[in-house]
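Every protein chain except one is present and positioned as in the full complex.
Each chain carries a letter (A, B and C) given by its place in the written order, and its residues are counted from 1.
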Amino acid sequence: MIDQTAVVVAFYVIAASTVACALMVAAVRNLVHAVLFLVLTFVGVAGIYVVLSADFVAVAQVLIYAGAISVLLTFAIMLTPGADRRNSETVYQGPAFVLAGLLLAVIVFVVYDTDWRIAGRGEFAVTAAELGRAFFKPYIVPFEVASVLLVAAMVGAIVLTREEADDAF
Amino acid sequence: MSALLTIISRNWYDIRDLSNLSNAILERIRDAGGPGWLVYVVSALLGAGGIVAFIGGAAIINIWIERRVVGRMQSRLGPNRLGPFGLLQPIADAIKLMQKEVLQPRVADALVFSVAPIAFTVPGIVVLAVLPWGRNMTLADLDVGVVFILAMSSLAALAVFTGGYGSNNKYALFGAMRVIAMLVTYEIPSVLALLGLVLFTGTMNLASIVLFQEKYWLPLVLVQPLPFLIYFISSSAELNRTPADLAEAESEIAGGYHVEYSGMKFGLFYAAELINCVAISAIMATVFLGGWWTYKLDEIVPGWMLFIGKIYAVYFLFVWTRGTLPRFRIDQLLAFAWKWMTPMAFINIVVVAAEVLIWTETGWSAGLLLPVYVAVNGAFAVALIVGWVRFMGPKFSRFPDRPRFYSGIDVPSLPAYRQPAPEATGIGTAPSSTGVA
Amino acid sequence: MPSDRVLATVPLEHVLILGAILFVVGLYLALGKRNAIGVLMGIELMLNAVNVTLLGFSRFVVSPRPLDGQVFAVFIITVAAAEAAVALALAVAIYRHRETVNLDEIDLLRW
Partner (left out) sequence: MTIKSDLIEVNIGPQHPSTHGVFRMVALIDGERIVDVKMVVGYLHRSMEKLAEERTYTQNIPFTDRMDYLAAMTSNLGYCLSVEKLAGIDVPERAQVLRVIFAELQRIASHCMATGAFINDCGAWQTPVMYTFRDREKVLDLFEMTCGARITTNYMRIGGVAFDIPDEFLPALDKLVNDDLPYRFEEYDRLLVGNEIILMRARDVGVVTPEMAINASLSGPMLRSAGIAWDLRKADPYCGYDQYEFDIPVGYNGDAYDRMVLRIEEMKQSLRIIRQAMHALPSGPHKTEVPLAIRPPAGEAYSRIESPKGEIGFYVVSDGGAAPYRWHVRAPSLINLSVLKEMTVGQTIADAIVTLGSIDINVGEVDR
């Protein structure tokens, strides 16, 4: 069994590095660097998921976010070659900063003010199989809707980026 | 013989199952009053140490195997001077690489440039940690092992992009862009190929997949031949190996993503490529070839040795394709994934789902169903491939393969050249003789 | 809670605060960045933050079906993937017409 101290230490280490990477996404001046830091953030978040004993979600996170979405972002950056890649801010930077700070304050207040009904639960034993059952029993309709959504998104993306067939590569 | 096996089993010197050894060591620590965290750390280090040792050896051995095997295929000897059978040659190469100066272009993106080789190495090593090396020999027994290995193999390609982008070199950028396009494309068939297996075995745990094969005495390659091929091809694309080594494409873009790397940074790329190759071979050996299980053989020969043997059997396939096939063009490779492998994998999943449904709903015995499935799936794979080649394959038949033979000179009159001839596009007359060499 | 009992894991509050920090960083990116792709990165980060929160709840809070948080997380990942694909396609399509993906230059509400 995993030592409890190890989990706690891992959580704080991963959390700190994740937050640092997330801040770097906002701070770096190069959009490609920002994407790479975002990948690190995604991997860190996956680590957090593991600590929260959600191994399937964690692996799905790495596969989809770090593997696919970051590649999509890179693709989009490369497909917009003439665009600005400085990762700069608009005039709304200040208001956004203030708003973000306020929101953080509110959330922290709410988090500490609320009485969470903590269940002294151990780790989930097998999540993947349980998740599968959840998808196909109570959540079958959302599951199917999600697949429809994915198909729609796929078709939509193809339609949006389709070129006329004059110079098919 | 069997008496001997009974005697040694479950003892630390039973090398058929190295977990006995590690358990013995941990027991010793615990008996000596070692603290709990020490046991924890040592148990992690034992497994990790074993895997890292294997990787270190494999990186050396693989270079040697690749060079010797390809050398044989190319009717030459390969390295055979240094050490027995030239086994020390890779070590000499590594020493040479370490001595070389690590150059870094002034315009390179320093951080990205340095991180890329490391990021490229890690996923391959991590994948080896979740594989079942023997009956109880899994370092990290993940329930979602199959998804984990897919996630990790997608990260390696991202590292390749990082290196190519960070080099700030045009050729490297070509490699980077190619690898991104290939990653987006080849992720899909490889996921779909393994999805069929997961459906069939009903588990994503790699150790359970091996146990499934042990239970039914059936290496899954027999029941899933098409996913084996699809996964093999798409992973050779992800591994940058000929015929899909477009990201480095020596003859086109002069090394692609690692064109600017030198010294041990390049060495790391080179070694990591081999490690990733071993990782993919190990995955294929686990899920398709039965991992450590080999009928009754694994009761006598240590399972992990059989597993390593299977890894190298698959690795030989990679070397073989590399030694024999030319490279695709990038658009052909992508079209191959989208138009051939993805639809085939989809059809395969439907078939597997139907088979699993028949199995679970009718409750017929596995002994009856599985041979039928093996036959059906084998025939189905052949039919699908033949059908696709027939209907989707490139149509080269309009061009004759062979040239014509003329016994004398024959220069046609051309419109732009001698006289205006309205339909003088036909070149030459009928061949005057068919030459025989 | 008796003092001799080992704390199960980190407290829920810390998980939630981690989620909150990631969320506000994402919010800042989404509101403040000029490049549409940067904004999209912020949105992805926000979705991740929500996932952290959901998984934290799923892990800690009393519930008849504790795994529902993970189910929701998987749905969010699905939606995020779809959203990323469409949004990036939009960015590329806009770039084709306008040769820019800077959001402060694409404010005409037309192509």
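The rule is simple: contacts are C-beta pairs under 8 Å (C-beta built on N, C-alpha and C of every residue); 3 or more make two chains touch, one makes a residue touch a chain.
Predicted model only: the values in this text are computed from it and were never measured.
*Asks:* Considering the whole complex, which of B:Gly33, B:Pro84, B:Gly363 or B:Gly408 touches the chain not shown?
*Replies:* Only one of B:Gly33, B:Pro84, B:Gly363 or B:Gly408 touches the chain omitted from view, namely B:Gly408.
*Asks:* Among B:Ala44, B:Leu325, B:Val372 or B:Met392, which residue is in contact with the omitted chain in the full complex?
*Replies:* Of all options in B:Ala44, B:Leu325, B:Val372 or B:Met392, contact with the hidden chain holds for B:Leu325.
*Asks:* What is the set of chain B residues that contact the non-displayed chain in the whole complex?
*Replies:* Residues of chain B in touch with the missing chain: 70, 73-76, 170-171, 174, 242-243, 245, 249-254, 322-332, 394, 396, 399-412, 414-417, 427-428, 433, 435, 437.
As a convention for this text, only the chains that are shown with their structure count from here on.
*Asks:* Is the C-beta contact count larger for A-B or for A-C?
*Replies:* A-C is joined by more C-beta pairs in contact.
*Asks:* So the centre of each chain is just the mean of its C-alpha atoms; given that, what is the distance between chain B and chain C in Å?
*Replies:* 34
*Asks:* Going by the touch rule set out above, which residues of chain A reach two or more other chains?
*Replies:* 56, 60, 68, 72, 75, 127
*Asks:* If we count contacts the way the header does, which residues on chain B are in touch with chain A in the complex?
*Replies:* 36-37, 40, 109, 111-112, 142-144, 147-148, 150-152, 154-155, 157-158, 161-162, 165, 177, 180-181, 183-184, 187, 204, 331
*Asks:* Which bits of chain A are touching chain C when the two form their complex?
*Replies:* 4, 7-8, 11-12, 15, 18-19, 22-23, 25-26, 31, 34-35, 38, 41-42, 45, 48-49, 51-54, 56-57, 60-61, 64-65, 68-69, 72-73, 75-77, 79-80, 82-93, 95-97, 99-101, 103-104, 107-108, 111-112, 116-122, 124, 127, 130-131, 134-135, 138-139, 142, 146, 149-150, 152-154, 156-158, 160-161
*Asks:* Note which residues of chain A are touching chain B in the complex, please.
*Replies:* Listed in rising order, the residues of chain A that touch chain B are 3, 5-6, 30, 32-33, 36, 39, 55-56, 59-60, 62-63, 66-68, 70-72, 74-75, 78, 126-129, 169.
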